[in-house]
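To start, the structure itself, in structure tokens.
A single protein chain has been omitted; all remaining protein chains appear in their positions.
Chain naming follows the written order as A, B and C, and within any one chain the residues start at number 1.
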Amino acid sequence: MGHIVLAGPTNDISSLISQEGSRFWLGKDEVTDFDLCFLRSFGPGSTEQVTRRISLMEHMETAGIKLINSTYPFRRSRDKYSTQYTLHAAGIPIPKTFTTESLARAYEMTEEMIPVIYKPILSSMGRGSMKFDDTDLAFNAYKTLDRLYQPLIIQGYIKNPGRDIRVFIIGDECVGAVYKYIPEGHWKSNVAQGGKMVEEEMKPEIIELGFRAARAMGLDYCGVDILESPNGPVVLEVNAAPGWQGLKEATEKEIAKLIVEYGVSQVE
Amino acid sequence: MGHIVLAGPTNDISSLISQEGSRFWLGKDEVTDFDLCFLRSFGPGSTEQVTRRISLMEHMETAGIKLINSTYPFRRSRDKYSTQYTLHAAGIPIPKTFTTESLARAYEMTEEMIPVIYKPILSSMGRGSMKFDDTDLAFNAYKTLDRLYQPLIIQGYIKNPGRDIRVFIIGDECVGAVYKYIPEGHWKSNVAQGGKMVEEEMKPEIIELGFRAARAMGLDYCGVDILESPNGPVVLEVNAAPGWQGLKEATEKEIAKLIVEYGVSQVE
Amino acid sequence: MGHIVLAGPTNDISSLISQEGSRFWLGKDEVTDFDLCFLRSFGPGSTEQVTRRISLMEHMETAGIKLINSTYPFRRSRDKYSTQYTLHAAGIPIPKTFTTESLARAYEMTEEMIPVIYKPILSSMGRGSMKFDDTDLAFNAYKTLDRLYQPLIIQGYIKNPGRDIRVFIIGDECVGAVYKYIPEGHWKSNVAQGGKMVEEEMKPEIIELGFRAARAMGLDYCGVDILESPNGPVVLEVNAAPGWQGLKEATEKEIAKLIVEYGVSQVE
Partner (left out) sequence: MGHIVLAGPTNDISSLISQEGSRFWLGKDEVTDFDLCFLRSFGPGSTEQVTRRISLMEHMETAGIKLINSTYPFRRSRDKYSTQYTLHAAGIPIPKTFTTESLARAYEMTEEMIPVIYKPILSSMGRGSMKFDDTDLAFNAYKTLDRLYQPLIIQGYIKNPGRDIRVFIIGDECVGAVYKYIPEGHWKSNVAQGGKMVEEEMKPEIIELGFRAARAMGLDYCGVDILESPNGPVVLEVNAAPGWQGLKEATEKEIAKLIVEYGVSQVE
């Protein structure tokens, strides 16, 4: 038996609430009776546009459509601050994290925590992060960011052993666990910029940490980035819309197919 | 026994997550061990700044500080779309509501639903709403709003009987239920612009609807705006940071004191 | 003898100032020695991005590249307020125009001037304009616009005789003068939405007004929108990047070719 499949951006979805209940359209196609929606992005837009799309996705869930990933966990994983305290509250080790909108407080804490990483609150795969070894240079950057109305998320830098780890979880299965090697002279791995993923034997505690992070976040599937620090593994980021090209090559698994099969199994 | 009380905007709060747990400061004053925080506004700011403040409030709740109102319901009541489907899902009557980012879909639905009210998604007390009796004039305004990256929330206009109702709920108590009279030639009441609140006898079903709305939204206290339509009462809006000046005058009750007492009772 | 022609958006242009003078690149192609640049748009972007592109175009002119249209007049014609006082200062009739950021002042003046047209300050071809016959409805819209940080440009509405006029000027030549008929029940013509341009005999004073408007604005070529009011012709808008599809059909002239020929003639 087949499925009817439609694809489109969230800004193309309209909704109607009336006495007959809730109805949804993607463009002109009614999708009210669809069972399953894979959410990959809220798309670019103003605060008000993105707010509508988030509420729209929650509305679809309220009306009985299964979302994978679910809206609230998806939104949370986009928000790097929310991710940190959610993991921390579940007892998962994370880097020391300070958040503020005060330049004076940022200066004080950076002096204590240096070297530090600045993280944009809304981002993915470490994009827009900066590392600072010097408090004055960090403060200069904070002033620039503050003028652009950006809050400051400041993390203690943790020395990595030349690589970090990506664990890819789908439901109760770990479909991949790979090392990403960090190029000489860089402070982070970056598969998008030519870094390589390599599948090697991984300690069970690392895989276990991936599962714990996915569950703490409430995500059906995700990529969990883990760093092996001198004091044990630390979760850096949980990605609710992870890419899988590098992983597919490293593991030779059909990741997209596995996610779709998982999704279908949840609504049958 | 007294209380230590501090007041300040959410942008003045900083937070730290480390192995010792979570810590919070308002300016330079540590507030980690505070029991209770009254949340009245996230303040003005960029998407990223407001995102940090929302996450900060949720972080404080995760760390054991009682928030009144709680962050998630507070955020939801700011979002007029989320408010509508939450009330609807709880079986509470609301106006017919269409949301879209498509001008073509907005045109079609407005033609069907005219007269209509445009509602900004993030607003309070009906600010920024517009009423349209003509589809072409509405469409002109939609085009202007779309150029300003505003999604369209369009509601069927419900003829009012010259007044609407504000029910003020704190916990399990209705502390006030008043009529707001709509000035001649206007389509909405507006206490801020000189409209008057009058305490009169109110049907029990109206009070009951106020309680149901507050509970559906998960709010500790709120003002619920109700319209008596020809088909029965309809909830227009739920305000999680309601003003109380007009209500205080109409009811001669010390609303602020009642909210504080309620809050304190929740943490003792 | 041929020309090397490159096309691209302004955001793709980079510039370098050094002791050797100024250099420019479109993408990776150096365009420092180009003679002529047709400017059609600054493109979408943040205040800072658009500021760079405007300065970049002026920089190219300073460095000896001919721009058509020239940057300053082009920027001015995008700005509907600047357009109005420039035309007025040259003695050209325009609608009565009020500008403010004060809701109270807007209310007072609208009461005096009703019916009125609201015009967005940055727009073209009347997009985003709204007509109001009622001061309260206008005020409602002003409040919405003010919440979105939009200044108010308010013009007295001038009754049109069922059509308005587009005069298309290139250098010293009027290459077209057409009527645009306004559909029944609408308040403005809109060729983009199916309105039709018709070439008919035109009074010389209309053509003359087109030339005067182009010169007052300092534009090499432009489309001038004129309304025949009971008190004589009035200039509504001057478009420095006019479309020509409708005009081409009405006049059977190769407008694009004429603009290019004009441009080349200016640099030879």
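What we mean here is this: a contact is a pair of C-beta atoms (placed from the backbone, for glycine too) under 8 Å apart; a residue touches a chain by one contact, two chains touch by 3 or more.
From a predicted model like this one, the values you see are computed outputs, not experimental measurements.
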For the chain not shown, touching visible partners are A, C
Cross-chain touch to the chain not pictured, restricted to A:Asp29, A:Glu112 or A:Asp136, is A:Asp136
Only one of A:Pro9, A:Pro93, A:Gly128 or A:Gly171 touches the unshown chain, namely A:Gly128
Among C:Tyr81, C:Tyr181 or C:Tyr262, contact with the omitted chain is made only by C:Tyr81
Answer key for A:Lys28, A:His186 or A:Arg215 versus the chain not shown reads A:His186
Those residues of subunit A that touch the unshown chain are 118, 120, 123, 127-131, 136-137, 140-141, 143-145, 147-148, 150, 185-186
Where subunit C meets the left-out chain, the residues are 11-12, 14-19, 22, 25, 27-28, 45-52, 55-56, 58-59, 62-63, 79, 81-82, 84-86, 88-89, 94, 96-102, 105, 109, 120-122, 149-151, 153
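Quick note on the criterion: only the chains that are shown with their structure count from here on.
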Taking shared numbers over all numbers used, above half giving same and below half different, the subunit A and subunit B interface sides are same
Most remote chain w.r.t. Subunit B, using mean C-alpha positions, is C
When centres are defined as mean Cα positions, the distance from subunit B to subunit C in whole Å is 42
Listed in rising order, subunit C residues that touch 2 or more other chains are none
